[in-house]
Each structure stands twice: as structure tokens, then as C-alpha cells.
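Let me begin by presenting the structure, written as C-alpha cells, before commenting on it.
A single protein chain has been removed from this complex, and every other one stays in its place.
Every chain is named by a letter (A, B, C, D and E) in the order it is written, and numbering of its residues begins at 1.
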Amino acid sequence: MNPIFLKKVLELYILEDSYFSDITTEAIGSNRKVTGTIRAKEDFMLAGSIFIEPLFQIFGRPYSVEIFKNEGEWIKKGETIAKIEAEDRVVLTAERICLNILQRLSGIATKTRNLSNLIKDYKAEIVDTRKTTPGFRFFEKYAVKVGGGVNHRIGLFDAALIKDNHIKAAGSIKRAIEMVKRNCSFTTKIEVECENEEMVAEAIENGADIVMLDNMSVEDMSKVIKKFEGKVIFEASGNIDENNIVDVAKTGVDFISLGSLTHHACWVDINMKLE
Amino acid sequence: MNPIFLKKVLELYILEDSYFSDITTEAIGSNRKVTGTIRAKEDFMLAGSIFIEPLFQIFGRPYSVEIFKNEGEWIKKGETIAKIEAEDRVVLTAERICLNILQRLSGIATKTRNLSNLIKDYKAEIVDTRKTTPGFRFFEKYAVKVGGGVNHRIGLFDAALIKDNHIKAAGSIKRAIEMVKRNCSFTTKIEVECENEEMVAEAIENGADIVMLDNMSVEDMSKVIKKFEGKVIFEASGNIDENNIVDVAKTGVDFISLGSLTHHACWVDINMKLE
Amino acid sequence: MNPIFLKKVLELYILEDSYFSDITTEAIGSNRKVTGTIRAKEDFMLAGSIFIEPLFQIFGRPYSVEIFKNEGEWIKKGETIAKIEAEDRVVLTAERICLNILQRLSGIATKTRNLSNLIKDYKAEIVDTRKTTPGFRFFEKYAVKVGGGVNHRIGLFDAALIKDNHIKAAGSIKRAIEMVKRNCSFTTKIEVECENEEMVAEAIENGADIVMLDNMSVEDMSKVIKKFEGKVIFEASGNIDENNIVDVAKTGVDFISLGSLTHHACWVDINMKLE
Amino acid sequence: MNPIFLKKVLELYILEDSYFSDITTEAIGSNRKVTGTIRAKEDFMLAGSIFIEPLFQIFGRPYSVEIFKNEGEWIKKGETIAKIEAEDRVVLTAERICLNILQRLSGIATKTRNLSNLIKDYKAEIVDTRKTTPGFRFFEKYAVKVGGGVNHRIGLFDAALIKDNHIKAAGSIKRAIEMVKRNCSFTTKIEVECENEEMVAEAIENGADIVMLDNMSVEDMSKVIKKFEGKVIFEASGNIDENNIVDVAKTGVDFISLGSLTHHACWVDINMKLE
Amino acid sequence: MNPIFLKKVLELYILEDSYFSDITTEAIGSNRKVTGTIRAKEDFMLAGSIFIEPLFQIFGRPYSVEIFKNEGEWIKKGETIAKIEAEDRVVLTAERICLNILQRLSGIATKTRNLSNLIKDYKAEIVDTRKTTPGFRFFEKYAVKVGGGVNHRIGLFDAALIKDNHIKAAGSIKRAIEMVKRNCSFTTKIEVECENEEMVAEAIENGADIVMLDNMSVEDMSKVIKKFEGKVIFEASGNIDENNIVDVAKTGVDFISLGSLTHHACWVDINMKLE
Partner (left out) sequence: MNPIFLKKVLELYILEDSYFSDITTEAIGSNRKVTGTIRAKEDFMLAGSIFIEPLFQIFGRPYSVEIFKNEGEWIKKGETIAKIEAEDRVVLTAERICLNILQRLSGIATKTRNLSNLIKDYKAEIVDTRKTTPGFRFFEKYAVKVGGGVNHRIGLFDAALIKDNHIKAAGSIKRAIEMVKRNCSFTTKIEVECENEEMVAEAIENGADIVMLDNMSVEDMSKVIKKFEGKVIFEASGNIDENNIVDVAKTGVDFISLGSLTHHACWVDINMKLE
């Protein structure tokens, strides 16, 4: 993330939690240096440790951060992830935000990696969606990458995705693609959400870069992918989970998107102890 | 939520997703009025519907919102939650944020209600924590209330919670409470995190309003609560889940806090269809 | 104050005064180091000196600040409070904001201390109100603490204060307290504004933490406080000043709130000389 | 004030007080329409009533505001200043900010008018300074105008004021004026702070538009003003109060600046009652 | 543009110009309705008229806007483009910003159309660059589209463009493309800046979507395009102007980018008269 953008977002998170003051710490905290040790309380894949340093930098007070593990590394329960040395008032105020980021992101990375492992023998890659927590998307999408997934578009601004309602509004897939081409940058990929072979054919004919096979059966996907192989990128989407992901991967699809990477990932257990 | 604050936060969420433009919708969308129907795709407790109207208001275009269900009402799969009538370009751009809020908040309310139902025969009430998604706390805490839970402090600014590290920094519980009283408003409650009876005794003696029984055994909690009954509010915290919550409630504790209300709640399934 | 919050507020104050430029200083100022000496021009209690260092830090240029007096210390006319060494263009631009903060805050601390001295033989403590200058509240409330006063709630967000109009809207004190308990955090204290003994009784019965005795006569206050001693915290409010504060303190009340701490405090005289 | 600027500043004031919520009102308030009546509790000159309407508009809810008095009008104790009809939750949340603005601004206007009345038989006009409360300057300067005073420069950005330290940095008044002329817009007036006749002479010779007679005796001022009459605008500044302002006015000076207009003005007493 | 984003940017422009007040208009302006008529003072292609209505809406006062011409329409000297009816103080304050937007954007559209007309018999389309005025890019890129051009990426965030320095940092084109694919969304197009046939070959082999032919001769471009026809999108870039654009188009290139669309476009002459 752009360092200026990151700083602004982290400041918002600190202000959300502290507003004008961490009143307990302001009453008791001091300039005394303490060391906070961040430890895993269960096994998981680490994500988010790159944000620890920028978080503590924001306070504008002397500090040092030591990270012992790599992003994307599997951590065992009890292992030390990082040590932060800073004034106790800084550590006490920043502790929860720091952990909230690590716990949420590591949870997403772990879930992503577990799912992508299931299909590691196939071409298909795991992809996220825009089903992210409002205000925290950029971090959640980053965690998917750490977990071995691939990002779908970041938001509504960096790729065109023509959905059923866009097609209805435009009149046809052909017309919708034309309208997007006229309005969007030529550097923008165009994806079309398709529900059957006919739609796929029309999308490809008119220059779609990616076709989303939306809620199609494994059989229909296989057929369509075989028929149009090499002509477009295929993304499978809709109701895919642990149980059917391998079948979907077997269709030869390029990308499989799962909202559950973000909306069904639980936090992992991490804590910080002060010495 | 304060309407001015709410507007500013919702604007941030829209800008996060769209930045300068929803490029697909800008290419294709129009002023044509459409109706988006929000429907449940599984059973759950509804939370977040009060944010639909402010979200659509922000776009500054004509719209109407009709809500068919109440916050905190159990929704059955297939039921209609709300209908929004607005220009297609507004509905297409706002759809995902609207659903992200509803799905996440309803997931939290549902989890909260299910947990609080387990202890409905006891005095104890369910309480949330500061383990919330950065940037989305106020919404998540609201959903806990909808689900029948009670909020713990909103952030570091609205109540004093003296933790182990604060006690260490101050030298003793007595000294820590004194420091907080001198610095904080007399309208601020003071809670002390205690690990044993001695600490509880010291906290109560020095005027704590609330004692957090942190990671204590059910037996120890029972004993302490009996001993100091009526002298302070008791909150049980640490490693409490579906399996032991009833035992904890039986101790006579006033509040039981669970990070899992927010960090282990999954999204419920809701979609929007346009006509 | 949270250092990130403080920085943002100080930046607003600098931009209010300078907008795009201090045009005189931009024309004439240079990188030449100068020393600004801040001196008292009358006797007063010092408050605000902790903001000098953060203020100069914001400019992002080399500087050093030396503070010779403590917050809450009585300063004599002619004494040196602080010395700042920095580039002349920084000192010239920051001078007035620095003095505005010191003069206003020291004025409030002085007034607060003078009033609290009047009742130093009684239990009662002096409390501020929300009658603060818009945009400057956190600083003004801080000065009250420096002057030996206690803060009332910081704003509408950190404690519940049920006033006459809330009672009317709810239907009764009982109902109002119930509604607040259901909606607010259990860590939030509830205060009820009462005008007579009956209201006080109802407030206490229903669990109020604090009772505000609003515009009651000294006799009535004495009676009520005696009757309900130990059951609640009592705050006296309304038309209290130098003339009657001792009488109010004699009632045994816990806190006495005075809007005049902030709205009738005048600035003390402080200047800065450059060498 | 520019309506967009005004809206942003008023929003800051509301957020300062309420942050995410007026928790009491959110628990109890409703959509029920109430009427708030603003009344004078002492005699004063009114200022700030023009901000009532924009303040209530910000909440984005139905409201009506009726103002019964004019800005700058003398109000008698007990008179009604304005009536606001809006939902009770809006009125309860906005009440204090509304009053804080009115009480502070009316206090300044009243003080200004009382001082300017003292010299109403002379040419001299009363002028404010940059000694304003951080974050509230534009409002305070507005109140001075309502009270019959004249504004000095609004901030460091809209006029050049060459002070002793600027003169030292530049080397001479001549050089300082040259530097300002080269750097600032030709539409900018240049004022020079002078302590004696020689400095005044140098300032005028080099094109100063205004000369500030800083802390000079009444005799010296008279002499200088007579000598250079018609060649420049004269402003008297420093240690001027009720006791000596008439003597200063008699010197023939054009403007008399007093920090006390803002820093020694107390709030007037105004309240709001709900029906 | 997203309406929320647009509102925020237009507010910044108004505040840049007015800060706290349009002081002349505040002194003289009133609620009197006036009609401002916007007229062309030379011939040009119109762009920017869609921003007039949002600009006046921001002031929050009654207004009506009537637009007589279409975006992208050729306007003749003397023709009326739009009429705005609003309070005189609103029209006087908004006038210059309104014209600045129209004059700059129409200038860009006109230049773009003139250049694209030169190559209207060829496949090639005109493309803009990131050489835009800081703070005004989204408007300038919009004007290029109105003028019949196509947008290149909007910023650094919505497409990957691998330049010579990226290739050096990565070690090779192959490695650079791999790194981008691993880090960026699969919905992101990848463009590679190439200076010769070898680089083009390596870029295509490794999956580049677009090849920028950077500062290559017309002959070299022709050769390369012929050789790799249909395998990639070709963009010609560097030192292209009125004199050689037809020759470049003849090479069969898909897109021709010109910084001059934005950095050598002059404003057209438009004024507003009040009745």
C-alpha cells in the first residue's frame, strides 16, 4: 500500500478506538520503555506483520519493532511473532489495533491457503470478491494474496464487470461491452457475468477479457470451458466451498472466486504480553 | 449514531469501493428508475436495515426505501427485507456496500442472540469487546445490541479499564485507581481486570465500579462473586464459548464478554435483485 | 490527549490562522535560528505548556523547546515559562497560536484553582460543564484539571445525562433510565437531573449513578443529601458562584459544577520575545 | 461566511461534542416534533443568531427556525430570541452547541459595543486582534463586527503586518517593506508596527499603508499623528482599556485595537426551553 | 464521476478560492435572484457543462440550471451554453470556478478532437497520459473522452505499466511481468514499455496485454506491428504531434498517446453575464 494512504487509514483506526484519548493510559502510562511480545496462541498462517512498524511509527515517539516471522509463514502455537519496544503509553494504546489487524488478516490468509491447497494440483487459482468489511477492504485483500490467493478487482474503479443488471440496462451483452469500451480506459479489462453458453459466446465475440461463469453447474462449466478454451479467461463464481471446489477446479477454469475467503474467515488467536 | 458522523463514515465506505467512479455503471447506468429487492437466502436475525436509508440518501438523487422487517426480527429464507427504488446507476453502485453492511451485522446479531439464548434463565448478559474490525467498530457494536447483547465500552475514551500492565505501571491497584480518578471525569466508570480474590478485594476497597474476572475458573469466580455480592458489577472474561457459557452464567456473574461475538461471526446470506 | 488527535487539532489551528501562508513571514523570514522567550506579564497558574512542544514539532523543522515551569504551578509576573529555539520563520508563524493556547488555558486553570480554594475544607470538588468554546473543548477541559477541578463528561458520547426533556420524552425517570440501560454500555454512568426530593428518590431507586441537584436551594440540597447519603453521587448545579459556593459545599455535596470555569475565565497576560 | 466553509466548521463542532453519538438522546429521543424556545436571561446585544438555521440544517431532518431579533439588537432579559421546531432528538443534541455559539458571540458583541460607545464622539473605531480562541476565530471576529467594531486582518494570510522581529530579520523597515512588496500581492495592505516617530517616518516614506503605534504614550501618539496626518492610517495598540480609551481616541487615531474584545469577553446568559 | 467524490472535489475548489468567505460578495450580495448566462466568446468543442449543476447544488441554496448545448458539441462564438438562476451572492462566488472548469475542459476537448480528426481514417485512437495538472486529473481525463479520445490508465492504481526502470529493478521483462502477475489482480491489464523488437517479443511471450512502443521510429513501429499483429495491443508514445501523427497512425498502431492533449491545451474563451 502507498505509505501516505496507509498512514491515513491507520490514523483513522487509532482515532476510532481512542478518539481524543486512551483515558486509562493517559492517567497511568508514562515514558517508561516496555517490550511487548506478540505470540501465537494457536497454529495459523501469518499475515499483517508488515503493518506493525507503520502503526507504531504514527505515534511519533521512539520505538523499535522486530519481526521474527515472514508474511505467509505457518506459525505454531507459542511461537513469537514480533517484539515491540516503546513507551508503555504507546504500547498500551496501540496493542488492540495491532492485534485486531494481525488476527483478522492471519485468519483470512489461513483460510485462503487451506482452500487453495485443496486445488493445488489444478491450474485454477483462488480469487476474492468485494464482500469485504466496509473500511477494511485493502487489508483484507492483501491477506488473500498472502494466503496464496489472487485478487479480483479492488473496487468498482479498477476493472469493468458487466453484471446481469448492466446487461439489462444496456439491452445486450454486445451493447454493454461497446458502452464500456467507449467510456473506460483501454487499459481496463472487461469481465462479463454469464449464465449459459450463449452468453459466453456473445461476450467472447464482442471482446470480453474475462467471463464469469455465474452459478453454473460443473457440467455446464466444463462444456463451456472446453468449447472456448484459450479465447478468454474463465472465472467460476457462486456457491463454491470446500465440498465442491475440487470439482470446479477440474473443469479447467482459471480462477475460482469465493466470498467466504473474507466473510467466513474467523480471527486467529494472538496476544501481546508486556515485560 | 449521530447522523453527521454516520454520513461521514458511509461516505468513506462508498469512496473505498468506488474511488472516483464505478466505471462499469458510469458507462452503462442511467437515470431509469429500478427497484432493488433485498431478500434473505437463509434464516437469521436482521441487523443493519436502519442504515439502508442513510446510504441511499448520500447519493443526492431521488430514491425511496421501504423496510419490511424490524431490526432484531428473525428472518426466514426467502423473505423480503427491503425494497429500494432509485436510478439504476445509484442502485448498482450502492448494492454491494448495502449488502456488506446487512450481511455482516445480521451475522453478528444472529450469533449474539444464539449465545444469549443459552443463558436466558440467568441474570448474566452477553457483552462485546474491542475485538472489532478496524474501521467498522460502531456498526459491529450496534449489531451486538440488536442481537440482545450489551456493549462494553465503545473505545479507549469512554470508560477506564485498568489492565495488568496498567497495574504494573502504577505499582498497585490502589494507586492505579487513584490515578484514574484524578485524571478522568467523575462520570467515568472504572473497571479493574483481576485474576484472583485478593485483587478483587483491593479493587473494590478502592472504589472500582466493575471487576473483570479474567480467565478465572468457574469455581473461583463463584467464590469471589458470592463473597463480594452487591458491592461491584462482575464481568467474566476469557475463553468463554458455547460450551462453558452456562457454567459461567451460573456463577451469578453480571456480564459475560466474548470476543467471538464479533471475531467469530460469519456473514449471513442476503442478496438484492433488480426489477 | 492522544498524540495523533492532538496533531490533527493543532494543524487545524495553524491552518485557521495561516491558511496557505503567513505572507509577511514568507516574505521576510529565513532559516536563521532565533530564541523565543515566553514570559508571564502577571501572576497566574500555568496551564498549556505541554502543548508547546507538539506545536513546534508540526512544522517539521529543527527546533528545541525548554520548559521551566510545571503545569499547575503558580507563576509570578516576569518569570520565564519556556524558551523555544527554531528558525525565525517558524517562531514568527507559531507565536500567536502558542500564546493563545497558554493565555486561555492558564486563565481557566487560575479561575478554577481560585474557586476550588474557597471550598478546600469540604469534600466537594469543582466540576466543569459542556459550556466550552466550540472547537477548543478538549483543551479547556484539560485546563480545568490542571487547576484542580474535575471533568464532567467530555461530551454527549461518554456518559448519559438524563435531563428534564429526556424525562418528558421517556414519560418518567424510571422509563428513561431503563431506556438508557438498554441502549448504552454497562460501563456508562447514568446521571439524572433532579429538581426535588421525589425525583431524586425515583432516580436512585432505578439505579442512577449520579444525581444532579439542579437549581435547588441550599436547604433542599442539604435535606436530600442527608436523606440519601451513600446511595448515589451528588452534583450541585445552577447559579453557583464565588458568593454561594461555600454554602453549597457545606451541604455535603460531592461535586459542584460551574459553567463559569470556562465561560467567565479571562486570558492571562503572557508574551514572547525573540532574541 | 462561505456556506460550504460554515457547514464544515459546524460539523466539526457537532462531532467534537457528540463524536459517534449523543448516547442519552439516542436511547430516549424520537421523531416527535418539539419546539425549543431560546430566551435571554440577562440584557445583552445579540450576535450569532444567523448560525442557528445552518446548524439545524446540517442534521438533514425536517426543521423550522424562526428568529425574532436582529443581529446587533439589544435584547432584554426574558425576551424570546428564536424558536426552533424539529424532532426532539435533533433539538436535544444541538441545543448546547447552539447556545455556546450564541452566548459567546453575544458576549463579544456586547463588550465591543460598550467599548465603542465610549468613543462614539471620535473618529476612531474599535478593532479586534488575532487573540481569539483557537478553532473559533471566524465566529469571534464576526461578533466584533456585529458589536460595531471593525476587523483587523483575519489571519496571517490576508494582510502584511511587519513587527519588530520582522524588522530585525530584514535589517530595516525600508528593507522589510521592499521584501513584502516583492512577495505579496499588490492588493495587500502593509502595516508596520512602530514604537517612535522615526520608525513612523521610515514606514511612511517607504509606502506603508498602515502604521501601528505600539505601546506609545498618548502624548507621543498625538504628536506623531499630527505630524503625519493624511499620509497613512494610524492604529493604536497595546494596553488600552476602558480607562484610557477616550484619551487614545482624542489623539485622532483612526483605529484602536483591543485584545480584550475577545479575550476578556464573558458569555451572556441564554437558555433554551422545550415544549 | 461518483457523485460523492465529485462533491468533495468541487468543495475543495470552492474553498481554495473562497476559504472562509468571498468578502466582496458577503458585503454586497443578497438573496436577490439573478440569471447568469454563459456564452462562448470563440468557437470550440464544449466540455464540462455536466459539472455546472453539481457546482451550484453544493451551495445549498435554491437554484436552477439550464444547459443548451451537449458535451462534445461544437459551439460557435456568441452562442449561449447555459443559464443559471440563483441568488446573486451564489452566482458571484461560483462564477469563476464554473468558468475555469468549462474553459480548461473545453480547451482540452477541442485540442483532442482536432488531433483525432487528423487520423480519423485510421484505426488508431488518441490516448491521454498522466501528464495532468495536479489536483485536476479526473476532470482533464474526462475532457479527453469528450473530445473523442480514449483514456490511458487513470493513475498508478488501475493498470500496470512496466517501464524501463521497473525492468531494470526486476532484472528482465519476463521477471517483471511475473512479479506483477503475482501481486496484482488478474483483472489488471499489463503494459510493457518497449524500445525495440526484442523487448516486444519478450513482452508478448510473457503475457503482456499492451505494448508501448516508446520513442521508436515510424519504420521500426511498422515492422514490429506487422510482425506481432493480433497478438497484443500496440500503443505508440513519445514525441508525437500534429506533424507526424498521421505517419504514426499509418503504422497500424492501436493507440497513440500524447501528453500535449493536456499539457499543451489552452483555455477557450467563455464568459458569464448577469442580468
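In this section, contacts are C-beta pairs under 8 Å (C-beta built on N, C-alpha and C of every residue); 3 or more make two chains touch, one makes a residue touch a chain.
All values reported here derive from a predicted model rather than from experimental measurement.
Across E:Lys77, E:Lys227 or E:His263, the single residue that touches the chain missing here is E:His263. Summary of contacts with the chain left out: across E:Arg130, E:Lys223 or E:Lys250, the touching residue is E:Arg130.
Of the options D:Glu11, D:Asp158, D:Glu178 or D:Asp220, the residue whose C-beta touches the omitted chain is D:Asp158. Those residues of chain A that touch the chain absent from the view are 1-5, 7-8, 57, 138, 154, 157. Those residues of chain C that touch the chain absent from the view are 11, 14-15, 18-22, 26, 58-61, 93.
Interface with the hidden chain, as seen from chain E, comprises residues 9, 12-13, 16-30, 32, 34, 88, 91-93, 96-97, 99-101, 103-104, 107, 130-139, 155-163, 165-166, 168-170, 176, 179-180, 182-184, 188, 259, 263-264, 266-267, 274.
Basically, only the chains that are shown with their structure count from here on.
Interface equivalence for D-E, evaluated over A-B, A-E or B-D, points to B-D, where over half of the contact pairs coincide by residue number. Of all residue numbers seen at the chain C-chain D contact, over half occur in both copies; the interface is built from largely matching residues.
Rounded to a whole number, the gap between the C-alpha centres of chain A and chain D is 52 angstrom. With each centre defined as the average position of its C-alpha atoms, the distance from chain B to chain E rounds to 44 Å. Put simply, the C-alpha centre of chain B and that of chain C have 31 angstrom between them. Shared contact sites, meaning residues of chain B that touch two or more other chains, fall at 18-22, 26, 93, 138, 154, 157-159, 161, 183-184, 188.
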